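For this depiction, one protein chain was excluded, whereas all remaining protein chains were kept in their positions.
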Amino acid sequence: MVLLTLLAAITVGIIRTRNLFAVVVLSGAYSFLMASVMIVLDAVDVAMTEASVGAGISTVLVLGALYLTKIHEAPPRYSAVLPMVVTAGFGAVLIYGTWDLPPFGTAVQPVNEHVGALYLERNMAEMDIPNAVTSVLASYRGFDTLGEVTVIFTAGIGVMLLLKRWRTS
Amino acid sequence: MIDWFEALATHYNYWITIALMMAGLYIVVARSNMIKTLVGLGIFQTSVYLLYLSPGKILGGTPPIMAEGIETYSNPLPHVLILTAIVVGVATLALGLAIVVRIHEAYGTIEEDEITTVVDREDFSDPEPEPEPESDPEDSAA
Amino acid sequence: MILDVILRVAAKLFIPFILMFGLYVQLHGDFGPGGGFQAGVIIAAAVILYAIIFGKDAATRAVPEWAVRVMIPMGVLIYAGVGVWSMLMQGEYLNYNVLLHAGEKIGTYDAVHGQHWGVFLVEIGVLVTVTGTMLGIFYMFAGRGRPDD
Partner (left out) sequence: MSAPGLDLHAHLPALQVMVPLIGSVICALVRQRHVCAAITIGCSVLMPVIAFALLWQVQETGTISYAMGGWAPPVGIEYRVDAPNAFLLVLVSIMGALVALYAPRSVANEIRPESQGWYYSMYLMCMAGLLGMAITGDAFNVFVFMEISSLAMYTLIALGTERRALVAAFQYLIIGTIGATFYVIGVGLIFTMTGSLNLYDISTLIWEPDSTRPVIAGLAFITVGIGLKLAIFPLHLWLPNAYAFAPTVATAFIASTATKVAVYLLLRFLFSIFGVDYTFGLTPAAEILMILAVLAMMVASFNAIFQVNIKRMLAYSSVAQVGYMILGIALVSEAGLTGGISHLFNHAIIKACLFLAVGCVFFSTGATRIDGLAGIGRTMPLTMGAFVIAGLGLIGVPGTAGFVSKWYLIQGAAEAEAWWLVVVIVIASVMAVLYVGRIIEVAWFQEPAAAVVRKPPPEMVAITWVLALATIYFGVQTEISAGVAAEAARELLAGWRQG
């Protein structure tokens, strides 16, 4: 819970800072905190990914882009009323939606009883792979992962299409 | 009152998740700097991960890696979904940054407000003023 | 300059270990946290570290750009290829149960081993594409150069 509160504090910092370099550093810290929260939530695989992607690769990429562009953000020109209203409406719908969600940490709720429990039951017999996350990722929902690799592929080709400097030009 | 406290305690992670999402969305909608917009988008997406992961945690459970003598595991399915979502997030970020770099080369600025006025001028005989670049995503949800 | 030397030596010491760790994460993904994606990111990070300290040219000598361009589609091809293989073995797309025949008899399959093979190959596909893409994107950003404005 302390971690979650810290996360919120960092976010406020990101909103208020105009120096983009500081924003990048703060968002790196945000990712590490997020990874810690994920460990608390037992999502070790996800935490590892978030730490390496969010704090590692993303930071490098944003820094690279900053190097190619500029570091300071101009003060906003328009008033922040409309965005405030949008955000407030969004939050209201979410609060409405999450109000009746089952309390945190209980085993007896649909999400942990239906398909999720099936994976845990069947995993060892059908896969013999102890890490259930790996077996779900690569086999039970393997097609999603193929899609995920394809997303990465698409982004890679897209970036190369946009940024590649050809010798002939 | 008791209800409220109970709701606060059992749903605390949801509250923070919502706060983070709102912050992320606010940055995306309100800020004109394109890189900051992308950072905000990252926060917005990352906070959604918590929405998925929170219900999957079982108090007293362990990570879903099978071992002798452990009975309760947390739910692996949300973890898998979020792994995919993280990957999608970084892919979007990379592509977005690439476009921003190209925009900076083409326009010399990465402030969306400034560019919108330039875009308007390029379309000089357009009688309609260019609409605000950000849309209002809540209109049809309300 | 002294700082530079320290960095270089430290990097030379660290990078092999980072690469080893990446491989460990890749191969140990069945038993602990990790897998192709995390390993790919870690390995790419090692090369990026090398590029930051020794320069992009040195990095492109180690992992040339054409190799990256081949790696990106190759990983997806490996992954999708496993699916085609399972289709050829009369199973549904990406059905690893049917990848291996059990013994001589046709029509019986060694499901658990098939799953192991399937997951192993698929994770390699993920590793190749992720490493390639992360490096590719980094090279693109690093090679663009600051525009003169």
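In this document, chain identifiers A, B and C correspond to the written order of the chains, with residue numbering beginning at 1 in each.
As a working rule, a contact is a pair of C-beta atoms (placed from the backbone, for glycine too) under 8 Å apart; a residue touches a chain by one contact, two chains touch by 3 or more.
All of these numbers come straight from a predicted model, not from anything done at the bench.
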Contact list for the unshown chain, restricted to visible chains: A, B, C
Candidate in contact with the missing chain, chosen from C:A11, C:L27 or C:M74: C:M74
Chain not shown, touching residues in chain A: 93-94, 96-102, 109-116, 118-119, 122, 139-144, 147-148, 150-151, 153-155, 157-158, 160-162, 164, 166, 168-169
For chain B, residues in touch with the removed chain: 21, 25, 28, 34, 37, 41, 44-45, 48, 51-52, 55, 77, 81, 84-85, 88, 91-92, 95-96, 99-100, 102-103, 106-107, 115-116, 119, 122-123, 125-128, 131-141
Where the unshown chain meets chain C, residue by residue: 69-70, 72-74, 76-77, 80, 83-84, 86-88, 90-98
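Going forward, only the chains that are shown with their structure count from here on.
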Intercentroid distance (Cα basis), chain C paired with chain A, Å: 21
Distance between chain centroids, defined by C-alpha means - chain A, chain B (Å): 8
Chain B and chain C: spacing of chain centres that average the CA atoms, whole Å: 27
Two or more partner chains touched - positions in chain C: 31-33, 37, 137, 140-141, 144, 147
Multi-partner residues of chain B (each touching 2 or more other chains): 63, 65, 83, 87, 94, 97-98, 101, 104
Residue ranges of chain B touching chain A (in the complex, touch as defined): 7, 10-14, 16, 18-27, 29-33, 35-36, 38-40, 42-43, 46, 49-50, 53-59, 61-67, 72-84, 86-95, 97-102, 104, 109-111, 113-114, 132, 134, 136-138, 141-142
For the chain C and chain A complex, residues of the former touching the latter: 25, 29-35, 37-38, 41-42, 44-45, 48, 69, 72-73, 75-76, 79-80, 83, 93-94, 96, 111-112, 115-116, 118-119, 122-123, 125-126, 129-130, 132-134, 136-138, 140-147
Of chain A, residues touching chain B in the complex: 1, 4-5, 7-8, 11-12, 14-15, 20, 23-24, 27, 30-31, 34, 37-38, 41-46, 49-50, 53-54, 57-58, 61-62, 64-66, 68-70, 73-74, 76-78, 80, 82-91, 93-95, 98-99, 101-107, 109, 111-112, 115-117, 119-120, 123-124, 130-133, 136-137, 141, 144-145, 147-148, 151-152, 154-156, 158-159, 162-163
